[in-house]
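Only a single protein chain was left out; the remaining protein chains are all shown in position.
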Amino acid sequence: MQMFEAIMLSVIAASTPLLLAAAGELVTERSGVLNLGLEGMMIMGAACAFAGTDLSGSVVVGALCGVFAGVAMSAIFAIFTLGLAVNQVASGLALTILGTGLSGLIGAGFVGQRITPAPQLHLPGLTDLPLVGHILFGQDAFVYLSVALVIGIWLFLYRSRTGLVLRAVGDNHTSAHALGYPVLKIRALAVLFGGGCAGLAGAFLPLAYTPFFIPGMTAGRGWIALALVVFASWRPGRLVAGAYLFGAVSILQLHAQALGLGIPSQLMSSLPYLATVIVLVLISRTRGISGSAAPASLGVVFVPDR
Amino acid sequence: MPLVLERRSERSATIAIASPLIAIALTLATMAVLFAILGKNPVEALDVYFLEPLTDPYSLGEIAVKATPLVMIAIGLSLCYIANIWNIGAEGQFLVGAVAGSWLAVRTNGTDAGPWVLPAMLLLGALGGALYALIPAICKVRFGASEILTSLMLVYVANFGLDYLVRGPWRDPHGMNFPTTAEFDPVATVPTLIEGGRLHAGAIVTLLVVMAATVLLGRTIMGFEIRLVGAAPKAARFSGFNADKLTLFTFAVSGALAGLAGIIEVAGPVGHLQPDISPGYGFTAIIVAFLGRLNPVGILIAGLFLALTFIGGENAEIAIKVPLDLTKVFQGILLFYVLACDSMIIYRIRFIRTPRKPAHANV
Partner (left out) sequence: MKKWNIIAMAAVLAIAMATFGASYAAEKLKIGFIYTGPIGDLGWSYQHDVGRKAMEKALAGKVETTYLENVPEGPDAERSIEQLARTGHKLIFTTSFGFMDPTLKVANKYPNVFFEHATGFKRAKNVATYAARFYEGRYIQGQIAAKISKTGVIGYIVSFPIPEVISNINATMLGAQSVNPNMKVKIIWVNSWFDPGKEADAAKALIDQGVDVLTQHTDSPAAMQIAEQRGIHAFGQSSNMIKFGPQAQLTADTDYWGDYYTKRAQAVLDGKWASGDTWGGLDSGMVVMAPYTNMPDDVKKMAMDTQAAITSGALKPFKCPITDQDGKTVECKGGDQLDPGQILSMNFYVKGVDDKIPGK
C-alpha cells in the first residue's frame, strides 16, 4: 500500500468521529441551541455501543445502542434547557460530567472484552484500485454514513422547507414564534438529532477505531467537534474540510515524529488546538467585528409567551 | 402540550430561599436510588459520602484544601458569567499561573533568597494567568471569535507547554532525570496553618477574595456594570458602558484568580512543578460557580460542598467499594437540579387544558 493511501486511510479514520459529532451539533446549533455536552454524549455512546455489541454479538445492535444512548442524554438536556428554560452553557457542562461518570459505571464491566470490529467494504475490482481503491471503496459503514449524513444535512437545511424553518428558528426565534412555528418542538428535535449523531460518533470508537472499551476513550474529541462547528461557520461543506484538516494535523504530527524531524512532541501535539484558535480568529475577522456567522439566537433562552 | 412554562410576574422569594435545599434533597434521593441499583445500602452510602467527612478534623482540613482553589477560580469565573462572558479556559489560566510563579522559584532555588520570593511568585502567578486569559478576550473583542472555544483550545496548549518545561529546561538536575522541578525552597512555599495538616495560607487568601468580590459586585461601579450587562445588555450600552472593556476586565480578573490559585496550589500542597498539578480544577470551578449561583458567598458554600463530595467519594471507594465515577454522576445530577430549581424562581409550570374543538368545526 502506498504511503499516500495509507496516510489518507489513517486520516479518514481519525476524522470520522469528529465529523459525525460535529454534523449533529451543527443542526442543533442552527436551531439556536448550544449543547456543550458533546463529550458526555459521545462517551456514553461509546460505552453503550460496546456493551451492546459485546452482549449481542452484532455491531449493528451496538451502534443502535450507542445512538440511543446519545439520544437519551440529549433528551435530558432538552428537558432542562427547553422545558425548564435553564442556562444552556451550564446544562451542557453538567451533561458532560454526568455522561463521563455514567459511562464509567456502565462500561466498567466490559473493560478487557474483545469484539469483532465493524467490517470494511470490499468490492471486487473496485477496492483494489491503485491509490484510491481503499479510500473510496474500502471503508467501514461509519465512514460512508458520515459522508451521507453531511450531504443529507446540507439538503435538509438548504433544500427543504423544514430546514428553512429550522434556520429561521435559529436566527430569530421571536419572529418564528410569531409566525406560528413550534419553536420549542423544532429545537427539541434538533437537539435529539444532535444527540443521536454524537452517540453514533462515540460508537465508532470502540466498534471500529480501536475495538475495545476503555473509560474515557473519547479523549476530548467532543470538545474538538464543538470547535469544528464554529470553524465551519455552521456550514456543512466546510465542516467536512475542517474535520479532515484536524484529523490530518493529528496524524501528520505522528508521522513527523517517526521521521525524526526533531520538533518537540509537545509542540506537535498542541498544533491541532493552536490551528483551531488561529482559524477561529481568521474566520471571525472576515465577518466583521460585530459578530460572527452564528445563528443569531444561538444560546438565547426562549420561553414562548402565550 | 398540557404543560407550559410561564414567566412569573415577579421572582418567587420562597423558591429563591428553598431552591438549593430542594435541589440537594432531590439529588440525595436520586443518589439513594443509584446506590440501591449498585447493590449498596443507601443510608450507609449517603452517610459515608456526606456525613463522615464532617466528623473528623483531618477530613475537614482536606475539604478546605480541596475547596481553596475551586472557590478562588469560581469567584473569578462568576464575574465573567454574570456578564454572559463565557471563560471556559480557567484550567489553562491555572496552569500558566503556576508556571509563571514557579519560574521565580526555580530561578532562586538553592540561593539564599529572602522572604520576598513567595509574594513575588504569587504576583507573577496572577499576572501570568491574567495575560493568558487576555488572549481569548482580545480574540473576541478584536476579531469576534467565540471566547468559549478559544479559551478552551488554549487549555490544551497550556498543558503541553507545562509538560515541555518540566521535562526539559526546568527539570531538576538532581532528580534522576524525572519530569519535575527541584523541590521548592521554604521561602518559596506557602505556609501551612495547622501542624500536621495540609490546610495552608491559601485558604485565607481565598476568604479575602470572597470578601473582595462581594464588595466589588455590591458596592462598586464596575460591579454594577457587570451585573447590568448581564441582566440588560441594551440598557447597559445606552448607559455608555463599554462592553469590550468589560470583556477584557472580567477575563483578566478571572485569569488572575485562576493563575493565583495555580501558583498557590503548586507552592503549597504540591511543593514543586510537575506535569500533573490539577485534577481539572478549572472545569470543576465552573460547576462551583453555577452551584453557588454566581454569588460570592454562595460560591464559598458550593465550593466547600463540592469538595465534600470529592472527599466523600474517595472515602466511599475505600469503605464501601463504590467506584469514583459515581462522584461525577452525583455532581452532574446536582448541577442539573440546582439549575432547574433556580429556573423555578423566575418561571412556573402550569397545566393547560387544551380546549376541545366544537363538533361542527370539521364540517
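By letter and in written order, the chains are A and B; residue numbering begins at 1 in each of them.
Just so it is clear, contacts are C-beta pairs under 8 Å (C-beta built on N, C-alpha and C of every residue); 3 or more make two chains touch, one makes a residue touch a chain.
All values reported here derive from a predicted model rather than from experimental measurement.
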For the chain not depicted, the shown chains it touches: A, B
Contacting the left-out chain in the complete assembly, out of B:Gly39, B:Gly110, B:Gly240 or B:Pro279: B:Pro279
Selected from A:Ala219, A:Ala241, A:Leu282 or A:Ala296 as touching the chain missing from the view: A:Ala219
Option from A:Leu205, A:Leu245, A:Ile283 or A:Leu298 whose C-beta touches the chain left out: A:Leu205
Absent-chain interface as seen on chain B, which is shown: 58, 62, 65-66, 160, 163-164, 167-169, 171, 176-179, 183, 196, 198, 265, 269-272, 274-279, 311, 314-315, 317-319, 321, 324
Interface residues of chain A (partner: the chain not displayed): 1, 3, 6-7, 9-10, 14, 108, 111-112, 114, 205, 209-212, 214-215, 217, 219, 250-251, 254-255, 257-260, 262, 264-266, 269
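As a convention for this text, only the chains that are shown with their structure count from here on.
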Touching residues on chain B, where the partner in the complex is chain A: 3-7, 38, 81, 86, 139, 142-146, 148-150, 152-154, 156-157, 159-161, 163-164, 167-168, 283, 286-287, 290, 323-333, 335-336, 339-340, 342-344, 346-347
Residue ranges of chain A in contact with chain B within the complex: 36, 40, 76, 80, 83-87, 89-91, 93-105, 108, 215, 220, 223, 226-227, 230, 264, 266-267, 269-270, 273-274, 276-277, 280-281, 283-285, 287-292, 294, 303, 305-306
